[in-house]
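All protein chains but one are shown in place.
Each chain gets a letter, A, B and C, in the order it is written, and its residues are counted from 1.
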Amino acid sequence: MSLRLGILGAGRIGGLHAANAAHAVPGVSLEIVADPDEAARSRLVDELGTAVTPRWEDVVGDERVDALVVASPTDLHAEQVRAAADAGTPVLCEKPLDTDLAVIDELLGRVARRGTLLMTGFNRRFDPHLATLRDRVARELGDIWQVRVTSRDPAPPPTEYAARAGGLLVDMTIHDFDTVRFVTGSEITEVSAWGTARMPETPTGEADTATTLLRLTDGAIATIENCRRSALGYDQRVEVHGEGGTAFMDNVEPTSVRVGDGDGLHRAPPPPFFVERYAAAYRAELAAFRDAVTGGPAQPSGWDGRQAVAAALAGQRALTEGRPVRLDEFAPAT
Amino acid sequence: MSLRLGILGAGRIGGLHAANAAHAVPGVSLEIVADPDEAARSRLVDELGTAVTPRWEDVVGDERVDALVVASPTDLHAEQVRAAADAGTPVLCEKPLDTDLAVIDELLGRVARRGTLLMTGFNRRFDPHLATLRDRVARELGDIWQVRVTSRDPAPPPTEYAARAGGLLVDMTIHDFDTVRFVTGSEITEVSAWGTARMPETPTGEADTATTLLRLTDGAIATIENCRRSALGYDQRVEVHGEGGTAFMDNVEPTSVRVGDGDGLHRAPPPPFFVERYAAAYRAELAAFRDAVTGGPAQPSGWDGRQAVAAALAGQRALTEGRPVRLDEFAPAT
Amino acid sequence: MSLRLGILGAGRIGGLHAANAAHAVPGVSLEIVADPDEAARSRLVDELGTAVTPRWEDVVGDERVDALVVASPTDLHAEQVRAAADAGTPVLCEKPLDTDLAVIDELLGRVARRGTLLMTGFNRRFDPHLATLRDRVARELGDIWQVRVTSRDPAPPPTEYAARAGGLLVDMTIHDFDTVRFVTGSEITEVSAWGTARMPETPTGEADTATTLLRLTDGAIATIENCRRSALGYDQRVEVHGEGGTAFMDNVEPTSVRVGDGDGLHRAPPPPFFVERYAAAYRAELAAFRDAVTGGPAQPSGWDGRQAVAAALAGQRALTEGRPVRLDEFAPAT
Partner (left out) sequence: MSLRLGILGAGRIGGLHAANAAHAVPGVSLEIVADPDEAARSRLVDELGTAVTPRWEDVVGDERVDALVVASPTDLHAEQVRAAADAGTPVLCEKPLDTDLAVIDELLGRVARRGTLLMTGFNRRFDPHLATLRDRVARELGDIWQVRVTSRDPAPPPTEYAARAGGLLVDMTIHDFDTVRFVTGSEITEVSAWGTARMPETPTGEADTATTLLRLTDGAIATIENCRRSALGYDQRVEVHGEGGTAFMDNVEPTSVRVGDGDGLHRAPPPPFFVERYAAAYRAELAAFRDAVTGGPAQPSGWDGRQAVAAALAGQRALTEGRPVRLDEFAPAT
């Protein structure tokens, strides 16, 4: 018997989850998708033949829906997760849970009290390459000394998107904060950040290029390099240096074909963007959510989602104030 | 509306096609599987919940079945394809069509007269890496001068299997003959072959290691290196040298993770065997069969299947007689 | 007619320069080596048959000596360069010129007034791989956005050496500061640094692992990763990300031989340490010094040497005070 999913949001990510639920993940079925935008709904009806509704409130608590995926705009996440928790419905929420830590902490408290299920949508944790890196680091590297995450997009988003995204660190680096926590198994204690604006389309006051530096509880130093543009394409690499050696997750090559001519030996660029690079990860994420509903580990958890937001906010403050910012400044109120 | 498949044979390959038809290929559904072996049938019932029958004759002509996949032992292929043709049912037949060219030629004639559809199961043509190689060779290399196919298995098959397989060239090299024809777009005109037996489990009189040399209609010289054992694993590489450069299909790496330690930098071995290496190709093959039934190109064709057998038989004769053997010796009777 | 060299210092680097002058660099000859240590002198007499003296003062001004290489302990550099300048003798001085910027600035002023020649011994600038990187960056990358230098030693130096070396950034990172300036053609404006002590042999109060972050005059952000220990060996990589793409200088492989077995495909570790990795660079450095004496460019200059020390001191201060330190704080007095 399949887990019947309701999906809130029919945008790029919501549509991806919907297609995976409909066709690509065994044990999961697509019940209904909610989105206020009629064009987005129509597209999914055409492509997937799914039921749709303009109102997300109709989906939460619908008895035909076993579990929810929240893939709506960020400012709706908290409200929708709260409603799911109140209805006792398991929920997988896209990152970030919210951009206000007080809101997140209230949400996590509520989820804990209700005893419901909340997973955060850090899809990269389900990438088989990153998971392999993490396993080998844990098995072979011993103490971890330095970590580096390179994460560059092929091209900047539309200016209007960038202007509303809450800053480069909240929008883009948030994934890499989680990557560092996932690969090392350590918490971030302090964040420093340097940003610059090098591209014409970047909104005033925003950075399009940033290097972020983290201290971790195990003493390791991590560096994250972000850039909104990369001629090579979507650049996703991780490097971990430790006692036992150095482990690399290189870019994935979409083909094993290479061609040699008078200019040398040429390899293909990496998959163009996250939809292609993390296609398998998105499917595995939905499968993990399915398993979590029936007792499997609910990871990445709500806490994982909170800590990445805390790191991102610390990073934004470090960027603005030009000083290292400790995550203590963002501890949950007790 | 899905293409409803009947599958003849529930062994390793038949089971793989059945699982793909049931779950992995859109527009295709699994109707029934025939196999005389009860254990094999039970396994598929458990795994896929499919209908089964011990008698393949029940499946051919069954009105609930739109198309057939023949994945039975080789000595049944011709009879089953003939029955399918007589019933007007499209058929995808695993390689080899038969090991007797006269039988194949009779079969192709019958299929042509009936106007039915016959595809040969050379799955590697649907491998995205090999397809990329072929495209780039066609676009960038101009005249082709030398081709090399390296094709090695991780470990020899059971001795009893090897003893009945018709020789290394009919069992193993047959795929590589098709690879050469596919990548170059040329016909093979002459085959020479050298074989040796280096492993204890190899049956008397058989080769477990062979290097085969081909002349092609476009003047290129091709070399095929086969071996029943490879410590590195399933080794599948192709190299094409021509006017415009040299193109390589290297082994696929299952992970982009590399680890460096005092012994150097280590990359993972290739996928263990054909089921893993060509997983996507098997799915694409079934999708291409689906499309062929509704008017798409029926390739690899029956003729492609015939020519690979002709090359394999020429190679076996070359191996035995120690001389170059022209494919003219295996031309269809006219 | 050869350039006759006097070398001050017969330690590891002095001995390397002496051997290159004696045998490996055309147009250069070894005249005499000065070192107070009798064993070091005897070794060079045996190996190279060179004249030696315990007193460096005998070499400066000796009319048989056309030019000097200073490869003595750091605390002698300034005095020896000063003596060479006063004698009108061209000098190539190992890094650092001194660890006191006031002393360096006085030295550079004196050299300028005397109109003599001073080169700083940043050997990596003469590495053909790094020079190729710089050329391609200049030609192909356009605006530079992010730079990364990875520079790790195979194993920590003796504890007593580390205790007297002036700190990790002065001893080790100083080369990488120069690498950043060389590859980008920009000046460093600000330095931040994070250090940790992870190895038992590290002296109290010292760091053995550091990540250093630089702002450059062209707006680029550079990161330097240093570590005193690397199981993979001497790890020397540079990566530059800019408008036109991303350029990499990877580790050099001492052999093109790879071996594949059941654990995967194995490549050799990089050359063990700087003597092997930069062997060609040391020869090219001496050849460039030879050419500078007869009118070629005197680069890296004394100013290059000064700026690397300034960056290292800024880095040490950043490490101690936990804040970004601008190089303005280390500007020459005017």
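Everything below uses one rule, namely that a contact is a pair of C-beta atoms (placed from the backbone, for glycine too) under 8 Å apart; a residue touches a chain by one contact, two chains touch by 3 or more.
This is a predicted model, so every value here is computed, not measured.
> So which of the visible chains would the left-out chain be touching?
A, B, C
> Decide which residue listed in C:P203, C:G219 or C:G245 touches the omitted chain of the complex.
Going through C:P203, C:G219 or C:G245 one by one, C:G245 is the residue touching the chain not shown.
> Of A:P158, A:G264 or A:G295, which residue touches the hidden chain?
A:G264
> Using the touch definition from the top, which of C:L108, C:L133 or C:L327 touches the missing chain?
Final answer for the missing-chain contact: C:L133.
> In the full complex, which of B:G244, B:P300 or B:G315 touches the chain missing from this view?
Of all options in B:G244, B:P300 or B:G315, contact with the hidden chain holds for B:G244.
> With the full complex in mind, choose from A:G14, A:G195 or A:G233 the residue touching the hidden chain.
A:G233
> Name, in rising order, the residues on subunit B that touch the hidden chain in the full complex.
The list for subunit B reads 143, 145-146, 148, 152, 192, 194, 196, 198, 209-211, 213, 215, 219-221, 223, 225, 227, 229-232, 235, 241, 243-246, 322-324.
> What is the set of subunit A residues that contact the non-displayed chain in the whole complex?
Those residues of subunit A that touch the unshown chain are 231-233, 260-269.
> What subunit C residues would touch the chain not displayed?
Here the touching residues of subunit C are 23, 26, 128-129, 132-133, 136, 140, 244-253, 255-262.
Assume only the chains that are shown with their structure count from here on.
> If you average the C-alpha positions per chain, which one ends up nearest the average over all of them?
A
> Between subunit A and subunit C, what is the separation of their C-alpha centroids in Å?
Distance between chain centres: 42 Å.
> Please work out the Cα centroid separation of subunit B and subunit C, and write it as a whole number of Å.
59
> Quick one: which residues in subunit C touch 2 or more of the other chains?
If we look for residues of subunit C contacting two or more partner chains, we find 231-232.
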